[in-house]
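Heads up: the structure comes next, in structure tokens.
Shown here: the complex without one of its protein chains, the others still in place.
We just call them A and B in the order they show up, numbering each chain from 1.
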Amino acid sequence: MSDVNIVGQSLFNIIQFTVWGILSGGIYALVALGIVIINKASGVFNFAHGWLMFIGGLFFWQVFQNGASDQVTAGLSLATAFLVVGAVMSMGIGAVTVRPETNTATEGRSGWQARLEKIGRKWLTILTNRRFQIALIPALIAAVVMAFLLNQEDSKILRGAMAGIVGSILIGMFVERFTIRPLLGQPLLTAILMTLAIGFIIQGATQLIWGADERPIPVFVEESESKPISVPTGIDENGNTIYTVIGYDILPPRALPDYKVNTESALGESLRFPRNLTWGFAIAIATFLAFVWLFQYTSIGLAMRATAENQVLAESVGLRVRLILAIVWGTVAVMAGIAGVIQGTGGSGLSALVIPALALRVFPAVLLGGMDSVTGALVGGVIIGIVEQLSILFISTTAAQEFAPFIVLITVLYFKPTGLFGQKRIDRV
Amino acid sequence: MRPSGIYDVNYIQDQSLVRTRVDLFWVVFFLVLLIAIPLLSSQGGLGASIVPLRLLSILTTGGIYLISVTGLNILLGYNGQISLGQAAFMMVGAYTSALLVRDSGFSIVFALPIAAIVSGVLGILFGLSALRVKGFYLAMATLGAQFMIPWAFTSYDAEKISRPFKSIGFLHDFFRNLDFGGSEMIVPNASILGEEFTTTLDKYYIVLFFVIFTWIAARNLLRSRVGRAWISIRDNDLAAEQLGINVFRYKMMAFFVCAVYAGVAGSLKAHIDGNITKDAYNIEVSIRLLAMLVIGGAGFALGPTFGVGFFLFMDRYIVHWLRDLFEKRIVEVLAFINPANVPGALPPLLLGMLLALFLIYQPRGIAYRWAILQAAWRLRPFTKV
Partner (left out) sequence: MKKHFVILLVLIAVLATVALPSALASRSTNPDRMVNQQSGRAECAVNLADEGVSEVSFFHFGDLSGPYRPISQPLVAGLTDAMAYFNSEEGGGGLCGAQITMIYEDTGGDAAKATEYWADFTSREGNEKPRIIFLYSSTDAENLREQAAELKMPILLAAGSEKSLYGEDQTPGWVFAAIPSYADQMGLFCEYVAENWAAMGMEGTPTIGHLSWNIAFGQSSDTAETRAYCESLGVGYAGAEYFLPIGTPDLSGQLKILTDAGANIIYTTTLATGSSQVIRAIVGADLQGQILVGGPNWILDTSVYGLAGADSDGVVGTLPYLWWDQLDNPGVQIVNNAWVTNRLSVATNDEERTAAFLTRNIAYLTSWALLDLWIDVMTRAINEAGSFEAVTGETLYNLLNAGYQYSAMQGMVEYAFDANTRSQTHAYVGAIDFVERDGQVQPTIGPLTELRELPDLRVGGADVPQ
């Protein structure tokens, strides 16, 4: 088996590169899913997705790497509690998605008292809802547990993750509110350009605040006691060099080698699974499934799908379309952030030069799978991952980055513009 | 909006390029101005150096972008399609023209039109995949072009590409013998009849000539049958089809013209810059060209000019001014900003902000606002802008 050659490459290499392709394809799938969902819900093809990945990753990095002050931890705990309560509630009941019926008593009156009364009544309706009361108890318990976990000394990753999630949701909703919503009803071009503009804004803002440095997220590293780093800073009168300690943990720790699966008897070499890609794949697929579940089996997911189908109809049956769109953007930003963090744990770190360029290579995956298909995102992502790795093996790295995914894109456009799983709703001219 | 009392009494008058005496005055004024400006610089031969050479070099760069954006305006402003690959087609023009001049000894007089046509034909190849379908598929196809074309020109490695096809003889030979140049290149100066264009002044004039030429060509196209067909497709493609317009053919034509304009601009850019680099034609440039058009005003004759002018002003002056402001003042107030990050962060931030603000508050661009102001001036004092 080990000496089988296929167009000049050994069978082992082909299997090895395909495995790497599938692993990196998992991350592409997660990114593609975000693009597909936004496209379905808002009808916008999001060119800023790479930057959402990047900024979500930066939020994670900021808290993960630099530690959080008590205020930040407290804020995060609060935000987490709020999120957990909100999430559990929205899964259980329709209070968040369905507009409470207007009260005739306050109708027509104006002024702050009337407004206050209106809000009070609305919350009274929600609070007296039986299903809400049932959902509230586990939600509160979950929130307390989460907040408690966050405050542990060694829950660095959890704190980082919460910062990433909270930050991403805020960014996503912010983007939706201030850039996408004002463009409702505008032509397609405007929306595309707007997402490009968002990309530029995030690029500039992150560079202004964090700089263009790459930020490694050292998760897959050797545990070792930290030693002080010192450098020579001068010479004393005897001619001896004076060393000054700069600090601890200035240099990144040693990296760990890849996981290996022993296949020597069958293939002649052992298959390697890079740690970041393996974990990244697992997390990406788990996230993917979680969001698919959210869309398919929860009431908020139902509301989202209804909105995606027809906004006017959704509005007319009482769904709060604008709130739902904001939630969609929030969740998609979280997905993007997760993908960004996964990418950041790799050798290139969280880099403004790597991640947005990677997101551009996901567009072929989206088109291949079909622009409105969730399954398509998964299949397309994995296929593009494999195509990319095999092009590295057979052709060259630059071809894999700039040529192979896009030749797939052009081929899809020529022969099946709907993609593999997309709805056949294309208007031809 | 025309001032009252001026009527077109026949069709020729309605369609003419210069319709009133005031128009004529402005056309002549700007032509004379553009031709006279460089004479007042230190290279002008009049001994005066009132106009700095820097201004000329900025105007030259602007002129090249203007040609490209004019092409984009035809596609987007008058035909309603989006291209994210304008820079890639510029690169096709640049390489074709540079190779013809350098290796085959062509004069730019012949190299430039050939480059433009080649760029247009390649545009068609990519456009064919997407133009049959409605929606933003053309944007996707051109995005593909935007990556594949620069890759082919700068990183194509015949040795490695042909390797997997070893067993298939003809494919192997085909890929083995393909040659796109393979790297970034140095481009000789443009020359016409042995006259080399080396100084800032020469470069300014050659670009000026093509700016005027392409401008008139675009105006003429747009007031012809073809132009009207484009506009009708943009406004309502179903209705246009009912009128007997072959929508697919005209869309293709618009895309072809757009790519040809890109080819002309690219060819000029290569000879003016003296080199071709991948970065001069990457996706960011494509997006910037789009942004220039949108901020300037897509679908307006003056749109590209306003857009390019605005961008040049922003790049060369506003960014510097803001950089000073940031490095001297704002960094003190916002302590988390590292002054070293400011130069790199400002251009994308500013571009993004401006684009977003324009899209929200002035989606039709500066040219639209300009038209409104003109109308307001004519109707004064009965106006309220």
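The working rule: a residue touches a chain if its C-beta (ideal position, glycine included) is under 8 Å from a C-beta of that chain, and two chains touch if they have at least 3 such contacts.
Owing to the predicted nature of the structure, the values given are computational and were not obtained by experimental measurement.
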If I consider the whole complex, including the chain that's not displayed, which of A:L277, A:A314, A:V362 or A:A377 touches that chain?
A:L277
Answer key for A:G43, A:P138, A:P228 or A:G318 versus the chain not shown reads A:P228
Among B:L56, B:I337 or B:A367, which one touches the chain that has been omitted from the display?
B:L56
In terms of residues, what is the contact footprint of the unshown chain on chain B?
42, 49, 52-54, 56-58, 61, 155, 184, 186, 198, 200, 273-275, 277-282, 284-285, 316, 340-341, 343-345, 347
Footprint of the hidden chain on chain A, which residues?
10, 13, 16-17, 20, 24, 66, 207, 212-214, 216, 227-235, 241, 243-258, 260, 272, 274-275, 277, 343, 346-349, 351, 353-354, 357-358, 361, 389, 392-393, 396-398, 401-402
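The rule we apply is simple: only the chains that are shown with their structure count from here on.
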Quick one: in the complex, what on chain A touches chain B?
7-8, 45, 179, 182-183, 186-190, 192-194, 196-205, 207-212, 360, 363-364, 367, 394-396, 398-399, 402-403, 405-407, 409-410, 413-414, 417, 426-429
List the residues on chain B that touch chain A in their complex, please.
76, 80, 82, 126, 128-137, 139-141, 143-144, 147-148, 150-152, 155, 157, 160-161, 163-167, 237, 241, 247-248, 251, 283, 287, 290-291, 294, 336-338, 340-342, 344-353, 355-356, 359-360, 363
